[in-house]
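To keep things clear, I will list the structure first and then write my remarks on it.
With one protein chain held back, the other chains of the complex are shown just where they sit.
Moving on to chain A:
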Amino acid sequence: MDSLLHWTEQLLPVAGWTALTVGFYLLAKRVYRRWSRWWLMPLAVAPALLMIAVLALHESYRDYIRGAGWLMLMLGPATVAFAVPIYEQRALIRRYWPVLLVGMVAGSATAVAVSWGLASLFGLDESLRLSLLPRSISTPFAMEVSADIGGLPDLTAVFVVMTGVLGAALGDVVLAWLPVRSALARGALLGVAAHGAGTARAHQIGPVEGSVAGLVMVLVGLLNVCLAPLLVSAARLAAG
């Protein structure tokens, strides 16, 4: 009887916070479908509603994550899911991989340089600056890189998500302004700059854009994990 009570106590927050997270997400999606404003993006609205709920119930971030944190683990199988569109666009990728590689390296270098430059300009402290560096790659990679280079992984996760939300919205603006005609460039733009959220947007624009964004997102993450040790020595050198 006691153990049953114990189990209920353990399961209740998991069920409750998970249901609330999924519920707010579905609601936010419906709202966005009705009024498509960029600031109504589900990735902005759902967390905002949840934050209000957490604060209203006098709970903490730790209570919430203990309940709904397992949802973040599902980014693992979501990464596996990219195998399908990548496989289906293999002919395209085989043909254009040098172009995509050049774009990825240029984009990643820009991400690191601009983040570091502006963060230094604003006088942010070192752990914050390092946490900002891997923000344009997808969460699992970014947290890995952040830990490697001496940033704070949970902060990096927040920056990654902010980058995704803003990136998916900014993507439309940039695509309207820049003279990019090829689907390859449109996909790469969203995949390199706005990882998962950008890729989701790219899938809405078209199948080629979506596959390219998914591939590029994964490869940029990989590239950054491999280059992280180099990155940190460069950053240290720049910091003097």
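Some notes on this structure:
The definition used in the following text is that a residue touches a chain if its C-beta (ideal position, glycine included) is under 8 Å from a C-beta of that chain, and two chains touch if they have at least 3 such contacts; residues count from 1.
In this section, contacts and distances are computed from a predicted model.
Of the candidates "CidA/LrgA family protein", "Cytochrome c biogenesis protein ResB", "Holin-like protein" or "Molybdopterin synthase catalytic subunit", the chain left out of this view carries the UniProt protein name "Holin-like protein".
The omitted chain makes contact with just one of the residues A:V14, A:I65, A:I205 or A:L227: A:I65.
From the options A:L130, A:I149 or A:V192, the residue with contact to the unseen chain in the full assembly is A:V192.
Seen across the whole complex, the unshown chain contacts chain A at 21-22, 24-25, 42-43, 46-47, 50-51, 54-55, 60-61, 64-65, 68-69, 71-88, 90, 95-100, 102-104, 106-107, 110-111, 114-115, 118-119, 122, 124, 132, 135-136, 139-141, 144, 148, 154-155, 157-164, 166-167, 170-171, 174-175, 178-186, 188-189, 192-194, 196-197, 199-200, 203, 208, 210, 214, 218, 221-222, 225.
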